[in-house]
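Take a look at the structure below.
A single protein chain has been removed from this complex, and every other one stays in its place.
The block that comes next holds chain A.
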């Protein structure tokens, strides 16, 4: 026993001593974009927790797409309860493993500065996927759907839906926005308000509760339960006697929560917008409950991100189409924006024609 212990201990130390050596070099690694990197390099993909269908779908697409492109892919989701910390640790682990490009769908875009810097210092290129990474110089590209446009389309859909339902105003509406720790949430909201505010000002639209500030309308964590309970309270406080005509909802999960709340209160379902083309919401649209959603085809977005990695691998600069809008507090991040598409019952079949999962639902 004694010999065994001693031998193990000595072996352990010897093993440690053998494997240790300084990885330090005198030169700091500069921008590696010019040089490119081997075609079978590791590409890290850090995604937030699996709270919406989109992220689950994106993970699978990244795995397949990176493999098909010849890269080694490392796709990670953060745990549901400790999203931010998990994601920080996962990105650090990717840096340790020597990833050349790290694609990040941020859980909280404001809290990844240290990891983005570590990635950059190690020579990796950081691409913000769908959500911008804030307050750091160390993010190279941003690839996303044009989220202000998404908001505009949502606002327009709400107006169209209301008009179709009842030819003349005034309409009673309520506003919902996304989680305040998501940099996209205000972009959606401001986009929608750019369409809705003039109509609120001229009295066509009436926000019954008077809650038009993004702080009042926020839905913490994009959680359905939070939207549902806020809707419950709104119905009780404001819509005891009058009818509610429309609700601006930033995404499908929240839209369905809002509809659930209205149904539970025994009220007729108002015009509710959405986003993300979740299967349940497409069904709901076809059944005439939810009014609209936005099709931001995750396939196209993932393919775009992987294309960027491919271009970077060859040592070239990827194409961007917006170099002024996305200021993250430290720099203007060059962005490639894809155009979103509004989907209602009328154009659903056409919009999802190429989607094997959604197109059967529209028939």
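Assume a residue touches a chain if its C-beta (ideal position, glycine included) is under 8 Å from a C-beta of that chain, and two chains touch if they have at least 3 such contacts; residues count from 1.
What we mean here is this: contacts and distances are computed from a predicted model.
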Chain left out of the displayed complex - its UniProt protein name, from "Acyl carrier protein", "Xylose transport system permease protein XylH", "Modified peptide CbpA" or "Glutamyl-tRNA(Gln) amidotransferase subunit A": "Xylose transport system permease protein XylH"
Of A:41, A:83 or A:209, the one touching the omitted chain in the full complex: A:83
Omitted-chain contact residue, chosen from A:51, A:136 or A:154: A:136
Which residue of A:113, A:246 or A:340 touches the chain not shown here: A:113
Hidden partner chain, residues of chain A it touches: 1-2, 5-6, 9, 12-13, 15-17, 19-28, 49-50, 74, 76-79, 81-86, 88-90, 92-93, 95-97, 107-114, 121-122, 134-136, 179-181, 215, 218, 220-221, 329
